[in-house]
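Omission of a single protein chain aside, the complex is shown with its protein chains in their original locations.
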Amino acid sequence: MNNNIKTNNIRLRQQVRLIPGYILLILWCLFIVVMLGWIVIASLSTTKEIFSDNLLRSGPHWDNYTHVIKNGHLVTAFLNSLLYSASSVFFSILICAPAAYGLARFKFKFSEAIKRLLVIGLGVPGVMIIMPLFSLVSALNVSNSKITLIVIYVVTSIPFSTFYLLPAFTDISDSYEEAAAIDGCGPLRTFWTIVFPLAGNSITTLVIFQFIGKWNEYFMALIFAGSTENMSLSVALYQLIVAMTREGGWSGMFAAVTFVSAPTIIIYILLSKRLIGGATAGGLKG
Amino acid sequence: MRQKKTTIFIFIAPAIIPFLAFFCYPVLRTFLMSFFDVEQISSKIVTWKFVGLDNYFTLKATSFPNSLMMLFKVWLCCGIVVFILSLLFATMLTSGVYGKGFFRSMLYLTNVIPQIALGYMWTLYVFSSRFGMLKKLFNSVGLEKAASFAWTSPDNMFISMCIAYVFSCTGYFMLQYMAAIEAIPKSLYEAAEIDGATKFSQFLNITFPLIRNTLVTSLTLWTSRVCAFFALSRVFISSKTVSPLMYIYNVLFGTDSSNTAVGVGAAASVIVALIVVAVFMISNLIPKNKDIEL
Partner (left out) sequence: MKKVVNLFSTVALSLCFLCACGGNSATTSGGDGSVKSGSGNESSENATPEVKQADADSKLNADIVYWSSYTESSNYGQSIKAAADAFMKENPGVKISISFQGTDISSTLTPALQAGNNITMFEANSDNVVRLWKDYLMDLGEFYEKTYPQTGGKSYADSILPAYENLAKTQGDGKYVYFPYTPQFLNVWYNKDIFEECGITEKPKTWDEMMEVCATLKKNGYTPFTSDQNHIDYNLSLYLERLLGAEGTNELANGDGSAWDNPEVLKAVKKFEDAASKGYWAENIMTVVTPEAQQEMVLDKKIAMYVCGSWMPNNVRESAGDDFRWGSFTYPLVENGADDGSSLCYGCYGIAINKNATAEEAEACAAFATYLTLGEWGDYMVKNCNAIPITNDPNVKWPKMIADAEHIYDGITNRWPAHGHMRTNGDFLPVFQSACTKLYGGKMTAEEFIAECKAYFK
């Protein structure tokens, strides 16, 4: 009983001390709401209203959306993007997680050199990798196909994914593997069943980063899968943005942005609750 | 020993072999390109003309040095602000705030929306000198001087862009720090709490040392992210907001009628890449904590 009151007191004190934090957080979020709200409202207004500070004066214009959806191939593009992002994230984790583990755990001749190479990879601007890659891809005569783009996404995410997971595996104590080895578990199985779940926090964060990164990736998608049936959502969106800003259809531009961002935001909110929440609750009970 | 070598191979080969083939080859090619006069970006190697360091000297007379300077300013100024803010938010959200999931999602949202659209939102709405949000806000609280601040004049464009950039980056790094902080056993904080340690000293003595590895990693990530700075400089147009990547893009593909210089663009990319490597080397000097058991 006494103990309970004490915890409650601590709780209360804790919350009181958090008040400045709450204020800052709420202000920040308020601003985000206002700016997202503005984009949504602008997408339902006319271009004229946007520039004369009369948003929504003539009621919501849903035709901004119908125009964008009809002419932008957005549904196909949406499915394509889902395929590209999901499969490339899946495969990149599949190959990068073991590699990061290997680099973190084993010291061998080239381990430092490889790490350094990975970092160089992080720093090289995308344009300079993409162009030589294109000549490679076209020499193999596999350009403009869905699989090519997925392979390229996986390959180009290797430096980031591996580099990102390195510290996660470095931080995990090797007593787990020792225990597993005594139990007669092979190294790969030990990795996937024991070590991999231990890095859950970093993995889920990486999955989210990579998924959203690939979802928004534009340049490679344009070059390697630019045709209408292979088009990714970001390519479709950027084409819309360019067309709209070039021709002065600003409300349509915001409609395109809203239409494309909305599912991502919803998926993110739904997943993030389950994912990150779950990852934390699991914790490291070891 | 043999056993161990095969194990290593099994672990790293699936990632490293494609990496070498599809990543290092292009990087190498780009590096070579920077010493040649190359007509077009995918010209065959036999058509390249060796020019030594000429491309690097050419760079000196262009806006590239200025763009590097601009990038450095973004890296340092925005870096400090983003670092402090995201760490602050991460600690706050992990210390028992109600509605944690909601706040976390909200803060990360800015990362999900295409930067170019966010950029237009800032220039057309928040910073607008005609009926901008800031102008109205400051007017309504009677700060006329602040209300008439010219956010989008050529000289202030850089600051405005930095604000927009900080805003869209904070969520990303906050999420990373949160993941790291949540991996720290709660019992440490509970013990500290009972001992009467302040939040600040908890942060200094528990959180900070335990997420040091993540902090060091985020330094490299921040650097590579800043080096890819592009979309916002297309929206915030001024002579002070040209980023190196925008410069590279311009010399590689040209604007409507300007000339292209592939070798020069390659040289610029090499410099950008070297900077990231240098930052990594430096951050590598910071000792890591491998001895902490979690």
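Note that the chains take the letters A and B in the order they are written out, and that residue 1 is the start of every chain.
Keep this in mind: a residue touches a chain if its C-beta (ideal position, glycine included) is under 8 Å from a C-beta of that chain, and two chains touch if they have at least 3 such contacts.
In this text the structure is predicted, and so the values were computed from the model without any measurement.
S.K.: Tell me which residue among A:G21, A:G72, A:G121 or A:P167 touches the hidden chain in the full complex.
M.R.: A:G72
S.K.: Thinking of the whole complex, not just what is shown, which of A:S161, A:T190, A:T204 or A:S261 touches the missing chain?
M.R.: Among A:S161, A:T190, A:T204 or A:S261, only A:T204 touches the chain that is not shown.
S.K.: Counting contacts across the full complex, list the positions on chain A that touch the omitted chain.
M.R.: These residues of chain A touch the chain that is not shown: 46-48, 51-52, 67-68, 70-73, 76, 79-80, 82-83, 86-87, 89-90, 93, 131, 134-135, 138-139, 143, 146, 197-198, 200, 203-204, 207, 222-223, 226-230, 238-240, 242-250, 252, 271, 274-275, 278-279, 281-283.
S.K.: Go through chain B and note every residue touching the omitted chain.
M.R.: Spelled out for chain B, the touching residues are 40-43, 61-63, 123-124, 127-130, 150-155, 237-242, 247, 250-260.
Convention: only the chains that are shown with their structure count from here on.
S.K.: How far is the middle of chain A from the middle of chain B, if each middle is the mean of its Cα atoms, in Å?
M.R.: 15
S.K.: For chain B, which residues are in contact with chain A within the complex?
M.R.: 4-5, 7-8, 10-12, 14-16, 18-19, 22-27, 29-30, 41-42, 88-89, 92-93, 95-98, 101, 103-114, 116-118, 120-121, 124-126, 130-131, 133, 172, 175-176, 178-180, 182-183, 185-186, 193-194, 199, 213-214, 216-217, 220-221, 223-224, 227-228, 244-245, 248-249, 252, 265-266, 269, 272-277, 280, 288, 290, 292-294
S.K.: Once bound in the complex, which stretches of chain A touch chain B?
M.R.: It comes out as residues 10-11, 14-15, 17-18, 21-22, 24-25, 28-29, 32-36, 38-39, 42, 50, 53, 94-96, 98-99, 101-103, 106, 108, 114, 116-136, 152, 154-156, 158-159, 162-164, 166-167, 170-173, 187-188, 191, 201-202, 204-205, 208-209, 212, 216, 234, 237-238, 241, 250, 253-254, 257, 260-261, 264-265, 268-269, 272-273, 276-277, 279-280, 283-284.
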